[in-house]
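Remarks on the structure that follows.
All protein chains but one are shown in place.
Letters A and B mark the chains in the order given here, with residues in each chain numbered from 1 onward.
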Amino acid sequence: MSPGVSQTLLSVRDLTVEFATEQGRVRAVDRVSFDVQAGEIVGLVGESGCGKTVTGLSVLGLVPRPPGDIVAGEILFEGKDLLQLDESGMRAVRGGDISMIFQEPMTALNPVFTIGAQMTEVLRLHKQLSRSQARAATIEMLDLVGIPAPAKRIDEYPHQLSGGMRQRVMIAMALSCGPKLLIADEPTTALDVTTQAQVLEQIVKLQSQFDMGVILVTHDLGVVAETCDRALVMYCGEIVESAPVGELFESPAHPYTAGLLSSIPRIREQRLDRLPVIDGVVPDLLHLPPGCRFADRCERANSACRKQRPDLNGESSLVRCFKPLSETKAGGAS
Amino acid sequence: MTNDVKPLLQVRNLRKYFPVRGRLFRTVQAQVKAVDDVSFELMPGQTLGLVGESGCGKSTLGRALLRLHEPTSGEVLFNNEGDMTDVASMDKAELLKQRREMQMIFQDPFASLSPRRTVAQTLLEPLETHGIGTAAEREDKLKELMKTVGLRPQVLHRYPHEFSGGQRQRIGIARALTLNPKFIVADEPVSALDVSVQSQVLNLIKELQEEQGISFLFVSHDLAVIQHVSDVVAVMYLGSIVEMADAGELFANPKHPYTQALLSAIPVPDPKTKSKRIILGGDVPSPMNPPTGCPFHPRCSQATDACRSSEPVQTVVSPPDTTDSAPDAGPHTVSCHLYAP
Partner (left out) sequence: MNTAVMTDNTVADAPRRTLWSKAFYKFRRDRAGMLGLGIVLVYAFVALGVWLGLWATGWADVTGPKWGPVSAEYWFGTNLIGQDIFARALYSTRTAFEVGLVVAILSTIIGAVFGAFSGYFSGGITDELIVWLMGVLDSIPFYLLVAAIAFSLGDNPYAMHIAMIATFWIGTARLVRGEVIKLKEYEFIEAARSIGVSQIVIIFRHILPNTMHILLVQSTITFVAAIKSEVILSFLGIGVQDGMSWGLMISESTLEVLAGFFNNFIAASLLMFGLVMAFNMFSDALQDALDPRSVS
């Protein structure tokens, strides 16, 4: 965490992304706005289909278009709007100032090239290093992420490494050019629990060492609690709550957040007879209700909730709800 | 055991090895010891939670019990009206009959239902295969199954792709219930589901445990889920059970270093508990190249010379804590040199 004044590294404003499907246009991300400060780890939490991955991909212009389409919004990185950049402009940013690591270490690395070849490629592209300089820097990076015997491993192929190792190679690749912002899309979901612990520890350590901003996209609230400073909860393409992590877990304001927290199985001293359940299912993005998107599943919903869509309200902590759980949060209308 | 109720399932020295064949001449060069000398007992109505990470053999074990993988050696004794018959050595005809007592729930809701068969066809298949019931009786059975899992009978004529993951998993559970089995292997039944749906399906499974008295082998990598549904918990590592105890006892007093590391590795949704993490060195090993001696020693911070050279033996750490309310309590056993007598 950087001391003193932290500048706003990334500022997303009203990002809206739509996808063309057989049954019509779907709005995967609906007017999402948030900031990331330098040296801050922000968690983007939600279940499948909530729009968190698409949001992460949009920052680096990796949303496939077609069928995707960024219809509105700005993504300001150090003041520059990334959405206005053309492809070559984006390529200069990717891997250099902003890096990304993905969920599946199996498919994110090219199986026919050694990891050394893939990593030095990144370095030579962005930093114009010579071959031997790039190789030396790569070995250093591999050591930094905790890969044993890096001088030997650099010439190995991805299939010779385990899942956890491959993920660390991806992290090394992402960090090799010293990016200011790292986007991690479910980086540990495909890993075993013990490996996950190692990799998360690595990410946090490197984050503070490099003083990077990190956007951590995940569905695992446990991961958020352990690593993030702030968390944004997404539902049906919108941000429904944004708060510092301590506050979010202790007194969640949005009923969805509260429902999620109570329904996750966790190790308890006295086990429960039945887990609390959030009734109903996530609504189809093609047939969204007119009012609050969570109203159908919410115990607290009234007729006003179903008629009008609430705005995101609050100052440092935000919630999108007419009847939030915590009284200190500003509600919307009603 | 202080009572004389026979166990439903007795697994003795079960082994499943997969041969690794050479490329040119297809001779057997090595064995992948996916399940290596596993033994345990399961009482009627009890749920055994089997926990471990990838490559530990838990899924293979579940399948070997149902003979979806043919066991290499060992016995799987099932209580059929008081007779303990060995499933592993049954012939085809006996096995077909036996299948009515043992069923399975699968992990992937998107791959476990045949995409070109309706729900009705999928649920009817067990009944047709075993020639059970008239057409009218089958129809009633299907309606009853749908209600049990919380789906409306109107959707019986739909195809799997029209349902969500959680709903498909319910259909899979309905299919497993069709033959009224006494024993179900649940292989990671909620791992592929969204968090808010997991609790729904777990509650359904608990209902089945309580209202229908079905015994479960519940396989999962998620200790929190295991705690919620299991009476007894077994921890697997590289093909062997390294620790087994009643659920409460295991979570309160984990003995094996791997169990302790596993418990501490779980990210807790509570930022205040900055747990003292036991971070294991190294990676989950591949069963093709197991270490000598205790399979866990390369990653164990407490490994001794004995650990590196000889395999540990299963020792009883504390005896069964049987009470009137827990007549089926079992002992707490560990396979670790630290506890060797």
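Going forward, a residue touches a chain if its C-beta (ideal position, glycine included) is under 8 Å from a C-beta of that chain, and two chains touch if they have at least 3 such contacts.
Predicted, not measured: the structure shown is a model, and the values here were computed from it.
Peer 1: Can you list the shown chains that the omitted chain is in contact with?
Peer 2: Across the whole assembly, the hidden chain touches A, B.
Peer 1: Just name the one of B:V5, B:V20, B:L68 or B:M288 that touches the chain not displayed here.
Peer 2: Touches the omitted chain: B:L68.
Peer 1: Tell me which of B:T129, B:N180 or B:S310 is the one touching the absent chain.
Peer 2: Within the whole complex, the residue contacting the unshown chain is B:T129.
Peer 1: Of B:R12, B:R138, B:R158 or B:R308, which one is in contact with the hidden chain?
Peer 2: Answering carefully, the residue with contact to the hidden chain is B:R158.
Peer 1: Going by the contact rule already stated, which one of B:M104, B:L193, B:V219 or B:C300 would touch the omitted chain in the full complex?
Peer 2: B:M104
Peer 1: What does the interface between chain A and the hidden chain look like in terms of residue numbers?
Peer 2: 22, 274, 277, 279-281, 284
Peer 1: In the complete complex, which positions of chain B touch the hidden chain?
Peer 2: That gives, for chain B, the contact residues 63, 66, 68, 95-96, 99-100, 102-104, 106-108, 111-117, 125-126, 129-130, 147-152, 154-155, 158-159, 161-164, 166-167, 170, 172, 175, 179, 200, 203-204, 207, 211.
By our rule, only the chains that are shown with their structure count from here on.
Peer 1: List the centre-to-centre spacing of chain A and chain B in whole Å, with centres computed as mean CA coordinates.
Peer 2: 33
Peer 1: So in the complex, the part of chain B that touches chain A is made up of which residues?
Peer 2: My answer: residues 53-54, 164, 166, 194-200, 202-203, 206, 221-225, 227-228, 247, 251, 261-272, 274, 277, 279-280, 283-284, 286.
Peer 1: In the complex of these two chains, what residues of chain A are touching chain B?
Peer 2: 47-48, 162-165, 192-198, 200-201, 219-226, 245-246, 249-250, 259-261, 263-268, 271-278, 281-282
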